[in-house]
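A protein chain is absent from this complex, but the other protein chains hold their places.
Letters A, B and C mark the chains as written, and numbering starts fresh at 1 in each.
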Amino acid sequence: MQELGKAEHTSIRVTPQGENRVIVEKDLSSEEMILNMGPQHPSTHGVLRLECKTDGEVVIEAEPYLGYLHRCFEKHAEMVDYPGIVPFVDRMDYLASMNNDFAYCIAVEKLLDIEIPRRVEFMRVIVSEINRIASHLVAIGTYAIDLGAFTPFLFCFRDREHMLNLLEWTSGARMLYNYILIGGVAYDFPKDFARRTLEFVKYFRPKALELQKLLTENEIFVKRTKGVGMMPADVAINYGWSGPMLRGSGVEWDLRRVDGYSVYPELDFKVCVPDGKFSDIGDSLSRHVVRALEIEESLNIIEQCLDKMPEEEGFDPRSAIPKRIRPKAGEVYGRAENPRGELGFYIISDGKSTKPLRCKARSSCFVNLSAMKELSLGQLIPDLVAIIGSIDIVLGEVDR
Amino acid sequence: MGESQESVSRSQEVEAALALWEIVHAAFPDAVSALDENPFMPFFEVQQTERWREIALFLRDDPKLRCNYMACLSGVDYPEEGKLGIVCNLESVGVHAHKIAVKVYCDREDGVIPSVARVWKTADWHEREAFDMYGMTFSGHPDLRRILCPEDWTGYPLRKDYVVQESYHGIKVPN
Amino acid sequence: MGLLDAKISNHNVLVTSVDNVLNWARLSSLWPMGFGLACCAIEMMATNASNYDLERFGIFPRSSPRQSDLMIVAGTVTMKMAERVIRLYEQMPEPRYVLSMGSCSNCGGPYWKHGYHVLKGVDRIIPVDVYVPGCPPRPEALIGGLMKVQELIRMEQIGISRVEALKKLEEKNIDPGQLIEDARKGAMAS
């Protein structure tokens, strides 16, 4: 079974330059069919809709339709004041609320030009890295479901619960935390947080390995994802890809390293890119592998942060929060590395009101998904599912 | 975040942007404005809107610039000036370490901005979103349709004078 | 009551026990449609997953509306989605139930005031049987809501309408938390 699928029809493999694109010959009996995938479909990760033109199993063209979860974030951002936006930001990428808050707070703090206590920075990094692991686990789990393996999904969710418990213990909410505030965080860590987090890290390391054995190294999984949805690096940059998607194409681009915001410059972590031995650089498998490797890196970051974090008795994490948040006139583009890529906020302040004049969220999924049309050309329907899964979209962030 | 470290990196950012702007200004002396040297987001404005695509291509392809990555394209409404605009955050990934923002304006009613969807493919959806929310047209866009709101939605929601429609397909919209 | 929606005016012992058996069957195998819309969908998935395991109650998600009995509207319903929700609801076979999960589908939630594109409550388009508040509701809350649906089914009889059953349910107010507690105690005892 080692050679299983080796002679896959190379004519169907697509590279975006288009030299290997499948050309469906129009003979007399062939007829195109329009297949409407979604908005309620198990593999579209929510309410994405794809209108596929198909010829048999081959997708000639897939046009994504968005907006089924358009919740008017930008309108709300203009209607409520700066701290009031945080809960809405939470609900954008609901799998990684902490990271969203972090990105938003970075943008506003840049505008306010305030200094954050060092301990708060560490706390922010810890919670957002925990949330990054949780988010990657959902991404990997749902990807497994897309490819037909149900058990890894449940393993992922089982381990995710531990992280949710940690974050709930810290912030009081299971999913949408509203924890990172402008200028600080809502509460100090509970007593013993460090010990329990380290316990979790110790528990989770073998589980991550188990997941890797069950899924990533599975022969069928590799056959299903290797070489599917190829995206060369330059095209990926042109499409504005970021995060694990861009790194999957072999570009070492991580905002934690490039921008070096917060305390990331002090931390020792690797920017994960595929080495091209296990996967073809730029395919779905690479993107999956990058996520799997990042889980490991995030665990390292958490350990380092817990080690370096200054301990202070009676620390008030809200001490740096301004009494009245009214930035001076100006505009800013602040961004941070979300589990799905670059999450940026473009904020205009008029200097007079406590509400932003404009707050645009540059969501990573939205941008990553825009390459869907190109990626899907000439693929088979099962590959289409594999590609959507590898993009790891969260519709809340795509549609905002 | 260390204050001193941050201010150093910021000024570096502005310096890089200034060097970038000088090259663009030399190539298009009439079309671009002076650089706004604010520490958060240095930007310049495109004064001849119709030359925006040319400038964009130059920004992307000039070997000294190579702004190959468009981080963000946001539509903005300026009701006082009677204008709509877009703000593009550009960056060079893997080649140079500089970034800059560009602003392009158009009229509020029936405004047209040249599309850069063929320069940066990511601009395709961003421009569709700006069209959806603000209603400016992007000339030369391959597929300019609404992206988030339904096709038959009335009005442009993010304009400051937007009024929500009463019902959509028989369903009451406002609360 | 679908096929059995015949008018039976006087309830005797026989009809009542048939009722009980049929109701038991329906409440023991509620197959929800995996209808994840937004944030709540993740909590719904978490409830289906190992830690909360809805399958204990015989609830396991089907992806086709034709084979499902219960629609869990998990998340924000937007204007663009509204017509699809109606269509999916109509595709479900009777007897069908709707559980509105989370503030967004209950009433629009945080998007109540400025959400021009958000439907302010899924009950504006389809009839809702049970509302579960929360943003998002915890898995325990969802399980509580599902127990409420089970209670509603238990109240149903051949010949009486859903509205009357709902009224009966309101009269007989049952605390879902207590139900879970009782079930747990029962499981511990056995």
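By definition in this document, a contact is a pair of C-beta atoms (placed from the backbone, for glycine too) under 8 Å apart; a residue touches a chain by one contact, two chains touch by 3 or more.
Throughout what follows, contacts and distances are computed from a predicted model.
J.: Would you mind picking the UniProt name of the chain not drawn here, from "Domain related to MnhB subunit of Na+/H+ antiporter", "Branched-chain amino acid ABC transporter permease", "4Fe-4S ferredoxin, iron-sulpur binding domain-containing protein" or "NADH-quinone oxidoreductase subunit H"?
T.: Missing chain, UniProt protein name: "NADH-quinone oxidoreductase subunit H".
J.: Going by the stated contact criterion, tell me the shown chains that border the hidden chain.
T.: Per the contact definition above, the missing chain touches A, C.
J.: Which listed residue, C:16, C:63 or C:178, touches the chain dropped from view?
T.: Of the listed residues, the one touching the omitted chain is C:63.
J.: Among A:118, A:158 or A:196, choose the residue that contacts the chain missing from this document, as touch is defined above.
T.: Checking each option in A:118, A:158 or A:196, the one touching the absent chain turns out to be A:158.
J.: Hey, which of A:218, A:300 or A:354 is the one touching the hidden chain?
T.: For the chain that is not drawn, the touching residue is A:218.
J.: If the hidden chain were put back, which residues of subunit C would touch it?
T.: 1-4, 21-22, 24-26, 28-29, 50, 53, 55-58, 60, 62-64, 66-67, 69, 91, 93-95, 183, 187, 190
J.: Residue-wise, where is subunit A in contact with the chain that is not depicted?
T.: 1, 3-5, 7-9, 12, 33, 35-36, 41-43, 57, 144-151, 154-155, 158, 214-215, 218, 220-221, 223-224, 380-383, 385
Operating definition for what follows: only the chains that are shown with their structure count from here on.
J.: Between the chains shown, work out who touches whom and classify the graph as line, ring, star, complete or other.
T.: It is complete, because no pair of chains fails to touch.
J.: Looking at CA centres, what chain is most distant from subunit B?
T.: C
J.: Just curious, how far off is subunit C from subunit B if you go by their C-alpha centres, in Å?
T.: So the centre of subunit B lies 46 Å away from the centre of subunit C.
J.: Can you compute the centre-to-centre distance for subunit A and subunit B, using the mean CA position of each chain? Integer Å is fine.
T.: Roughly 24 Å, centre to centre.
J.: Can you check how far apart subunit A and subunit C are, centre to centre, with Cα atoms defining each centre and the answer in Å?
T.: About 32 Å, centre to centre.
J.: Could you check subunit B for residues that touch two or more other chains and list them?
T.: Only 148-150, 157 qualify.
J.: Touching two or more other chains, which residues of subunit A qualify?
T.: 67, 70, 72, 75
J.: Under the definition above, what is the set of subunit A residues touching subunit C in their complex?
T.: Result: residues 39-42, 46-47, 67-72, 75-76, 79, 87-88, 91, 94-95, 138, 153-155, 157-158, 160-161, 164, 174-176, 395-396 of subunit A touch subunit C.
J.: Please name which positions on subunit A make contact with subunit B in the complex.
T.: 66-67, 70, 72, 74-75, 78, 110-111, 115-116, 121, 233-235, 237-240, 251-253, 260-263, 330-333, 335, 342, 344, 346, 348, 358, 360, 362, 366-367, 370-371, 374, 399-400
J.: Okay, in this complex, where on subunit B does subunit C touch?
T.: 148-150, 153, 157, 162, 164, 168-169, 171-175
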